[in-house]
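As you look at this complex, bear in mind that one protein chain is not there, while each of the others sits in place.
Labels A, B and C are assigned to the chains in the order they are written; within every chain, residues are numbered from 1.
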Amino acid sequence: MSGNSFGKLFTVTTFGESHGAALGCIIDGCPPGLELSEADMQADLDRRKPGTSRHTTQRREADEVRILSGVFKGKTTGTPIGLMIENTDQRSRDYSKISEQFRPAHADYTYMHKYGIRDYRGGGRSSARETAMRVAAGAVARKFLQERLGIRIRGYLSELGPVRAEKLDWDQVHQNPFFCPDADKVPEMEAYMDALRKEGDSIGARINVVAEGVPPGLGEPVFDRLDADLAHALMSINAVKGVEIGAGFGCITQKGTEHRDEMTPEGFLSNEAGGVLGGISSGQPILASIALKPTSSLRLPGRSIDVNGNPVEVITTGRHDPCVGIRATPIAEAMMAIVLMDHYLRHRGQNGDVSVSTPVIVQL
Amino acid sequence: MSGNSFGKLFTVTTFGESHGAALGCIIDGCPPGLELSEADMQADLDRRKPGTSRHTTQRREADEVRILSGVFKGKTTGTPIGLMIENTDQRSRDYSKISEQFRPAHADYTYMHKYGIRDYRGGGRSSARETAMRVAAGAVARKFLQERLGIRIRGYLSELGPVRAEKLDWDQVHQNPFFCPDADKVPEMEAYMDALRKEGDSIGARINVVAEGVPPGLGEPVFDRLDADLAHALMSINAVKGVEIGAGFGCITQKGTEHRDEMTPEGFLSNEAGGVLGGISSGQPILASIALKPTSSLRLPGRSIDVNGNPVEVITTGRHDPCVGIRATPIAEAMMAIVLMDHYLRHRGQNGDVSVSTPVIVQL
Amino acid sequence: MSGNSFGKLFTVTTFGESHGAALGCIIDGCPPGLELSEADMQADLDRRKPGTSRHTTQRREADEVRILSGVFKGKTTGTPIGLMIENTDQRSRDYSKISEQFRPAHADYTYMHKYGIRDYRGGGRSSARETAMRVAAGAVARKFLQERLGIRIRGYLSELGPVRAEKLDWDQVHQNPFFCPDADKVPEMEAYMDALRKEGDSIGARINVVAEGVPPGLGEPVFDRLDADLAHALMSINAVKGVEIGAGFGCITQKGTEHRDEMTPEGFLSNEAGGVLGGISSGQPILASIALKPTSSLRLPGRSIDVNGNPVEVITTGRHDPCVGIRATPIAEAMMAIVLMDHYLRHRGQNGDVSVSTPVIVQL
Partner (left out) sequence: MSGNSFGKLFTVTTFGESHGAALGCIIDGCPPGLELSEADMQADLDRRKPGTSRHTTQRREADEVRILSGVFKGKTTGTPIGLMIENTDQRSRDYSKISEQFRPAHADYTYMHKYGIRDYRGGGRSSARETAMRVAAGAVARKFLQERLGIRIRGYLSELGPVRAEKLDWDQVHQNPFFCPDADKVPEMEAYMDALRKEGDSIGARINVVAEGVPPGLGEPVFDRLDADLAHALMSINAVKGVEIGAGFGCITQKGTEHRDEMTPEGFLSNEAGGVLGGISSGQPILASIALKPTSSLRLPGRSIDVNGNPVEVITTGRHDPCVGIRATPIAEAMMAIVLMDHYLRHRGQNGDVSVSTPVIVQL
């Protein structure tokens, strides 16, 4: 397996399986001089952490991250930041079934085809546990972007199956277990989830992410467009099946006069573009939206085959999220932060805001 | 500007401005032994070419591609393939206005912020003319995938503004100027476009692309997922604002029991996943869909500012597509071909089907 | 700091400072199905380990490597292999001097210019301790190359300052603390080193590395030549100032008739090329040679400046290798293994010897 790295100058490389010894990552390219401690990452990790409400998997992981390198006297030095999270809650269980069967809509079948071998414990590398390291790395990017550039990245759940948020009240997002910005819809979501759990089924969701304060000029035209890299980053999150920037699929029925964001000396009059023009940030908020599929791990039986090609009926026991979308908000925020950080460094150099990191020492 | 390359082992790098001397690209990593001539690319280029119907821009470009290297005696040698298309239809015109103003929803403003200089003639590098080289490069990938692996990549326009194709009849796709697979809808589309042209407005569209015959095992988990790379490739096409794989945004309201594609010894029972599981191809058809925004070049006046920040009223004259989506089908097919080709080589090595290119010469 | 990764398909990314919590690396792209345990890496790590003779630094590091991911039931799965070595021997000492001064010929001055901050404890990231992870990663590559392809990679010290090995007896290489292949020269080397230690000075050395059994066809012409990547990999080892392939600098005074390796049906008649022609392996042994500078950490005073630009006299106390070359043989072997592994995968695909990893499961 290659392709476990993301970013050209701010490069995040992750490792780790769901039930392996540990998860980890290396952040290569973080500018020097940034104050950083485990606490800066823990806050975001805790938001992603399972078992925080009855609506997510009851697996309990401390998800305590440890900084192994790259920070000296509380500041980043510009050297690679090694991070590690030990896996603590690995219940010993009987894997004989799962090791022989391909769970529908899981990576079991494709991994087997690609590698001829797979770590079937909890999905191994294909488990969403891998995203914990994305959140940790994203927290570093967010801190830099916030402190050095005043960029603020926030996300929320806008749709939980049939239930849609109709208001965007940022203060509400962290007042409920769904990251829902519309308080009035929370009871409906809770009722929906409770019914779903009884059914034993799962449901999809939509997450929106917004970056405010992004300066104009970030991104590259053609292949490395800021929006193309965002699409790459967001589609790489487990269970994501669709990505929109700005008006997204709504633009299909828009006329040019509706879609084009007119400008006046006071600024843009709309933001259908979602903050990106020609692949480069315009200075408006970056708007992205993603669709997450329903969890495929269900206790409701599904038809499948075993490794020998015989028909089997699969029932997934174990602890799973009935709606993976619920915990995806911090992950989507993290990926957007990593993309913006990478493009900022590509634009301004790997030392980031050079004025900050330029040494004040004697020049021979 | 960096980021003009796409692909890790099958790498396509393009250059060229709308009104510059020429467009070109280098395909680095094409396996040896593939029969290749200009004609193989010209067919796809002609499908993308402007001026083929009254519904696209009347700019006339021969788009004649020339192979400058990498092919010897009609076969690829494994060396980089240099391609060039001379720009022929560059009407000399007055650029004084456009050079001073930022056209709404164009890259003018962001390029100026990023570079402090821009080739404003016809949009320079941000013009969709750049996609001609993607189509040429994609044609090489398509030929390899078709001949060596039997992979077939086809696309069609499924929505033109409010008009939706309701049938998928592949034979119809090239029987009309819209790449519409539903013959019954063509008159409606023609009427819609004619009215739109009179109005002076433009409209969005949706394109679907399908790859059949893709073997299971292509793609990488985590960041370089096949679907993530597809999202990157498709979102990098001018005017694209959204990308879906399989069920796409439809999965938000799907339940796990609806979305999961069950398997039997005879095969999958559905394809909600769009042919990708855990970032790796499953052997089912790869299904992607994209949304293209309406052209921003309109003769209907729009508010904007000039380079000095003064308010101006912008009217875009010149020749433009009232619906860029119409010509986007070959481009989307090309980008999917490039992504599949790249992942095939990553999986099997840069010589592609090794058995084909392994020499039968003496071993010292 | 970016650039902590090496390899395109077999990618090694390292982290860690000399006196930080731990060293680690991620191997991304190791083919599945390779039997692997810590023991496979420990053997090479122990050869590089300090404190094994009176001729190397007396710092004592267990250098015990731990596999954190990528191995399941004793076999690699194709997922990234996370490795970690805890730093155990970090003597608490007074760093006030070294934190204020720039040691001559060290990275102190350049790191400070680049980052404006540095972890001065034991040289931080610029310490040769970083190479421990290269050796661990190299061991994985060596095992694959040996088991799957029968490629054997071995190195030796050919020159220790003025003392040159005149015989190449592979059996002798591990019979002495210098990796010297000429038993007769060992006493001379020991005497030389003992005198050097008394002096308080240090000395340079030459290491040769040979790869046998490399099939023809590995490597890329032009920029990614096999020899160019080898030069990159070997020059990236701390203290290396020169790299030669085959005849190396000797070719300056060679005539074409002397240098060209003639061929007969039985094989090549010489190997001045060092096994690489046009950037691609010829099937002959790959021959590389490197020069390592003398350690700059000396207890003999040297002139320098402090961070304020004032003149100072620097005396380096602490534990150092009087000849870094002595411990460099396993490192050079490791880097050659990583380069060959990467080019083998580029040539044959990331699954390596496909026939080995292709699953024997049902095809839907």
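By definition in this document, a residue touches a chain if its C-beta (ideal position, glycine included) is under 8 Å from a C-beta of that chain, and two chains touch if they have at least 3 such contacts.
Keep in mind it's a predicted model, so treat the numbers as computed, not measured.
Visitor: Among C:S18, C:T76 or C:S126, single out the residue that touches the unshown chain.
Guide: C:S126
Visitor: Which candidate, C:V140, C:A165 or C:A205, sits in contact with the chain we can't see?
Guide: The missing chain is touched by C:A205.
Visitor: Touching the absent chain: which residues on subunit C qualify?
Guide: Against the missing chain, subunit C presents residues 1-6, 14, 102, 104-107, 109-111, 113-114, 125-126, 130, 159, 161-162, 196, 201-206, 216-217, 219-225, 227-236, 241-265, 269, 272-274, 276-283, 291-298, 300, 302-305, 309-311, 346-347.
Visitor: In the whole complex, what residues of subunit A lie against the chain that is missing from view?
Guide: Here the touching residues of subunit A are 8-9, 79, 216, 221, 263, 265-268, 282-283, 345-351, 354, 362-364.
Visitor: In the full complex, which bits of subunit B touch the chain not displayed? Write them out.
Guide: Answer for subunit B: residues 1-5, 9-11, 13-17, 20-24, 26, 28-29, 32-33, 66-70, 72, 75, 77-82, 84, 109, 112-119, 124-125, 305, 307-309, 350-351, 357-362, 364 touch the chain left out.
The rule is short, and it goes like this: only the chains that are shown with their structure count from here on.
Visitor: Quick one: label the inter-chain contact graph as line, ring, star, complete or other.
Guide: Here the contact pattern is complete, since every chain touches every other one.
Visitor: Just how much do you need to spin subunit A so its Cα atoms sit on those of subunit C, in degrees to the nearest 5?
Guide: To map subunit A onto subunit C, rotate by about 180 degrees.
Visitor: Just give me the whole-number Å value for how far the CA centre of subunit B lies from that of subunit C.
Guide: Distance between chain centres: 44 Å.
Visitor: Can you check how far apart subunit A and subunit C are, centre to centre, with Cα atoms defining each centre and the answer in Å?
Guide: Measuring from centre to centre gives 37 Å for this pair.
Visitor: Between subunit A and subunit B, tell me the centre distance in angstrom, where each centre is the average of that chain's C-alpha atoms.
Guide: Here the centre of subunit B sits 27 Å away from the centre of subunit A.
Visitor: Residues of subunit A touching 2+ other chains?
Guide: 1-5, 14, 113-114, 125, 305, 309
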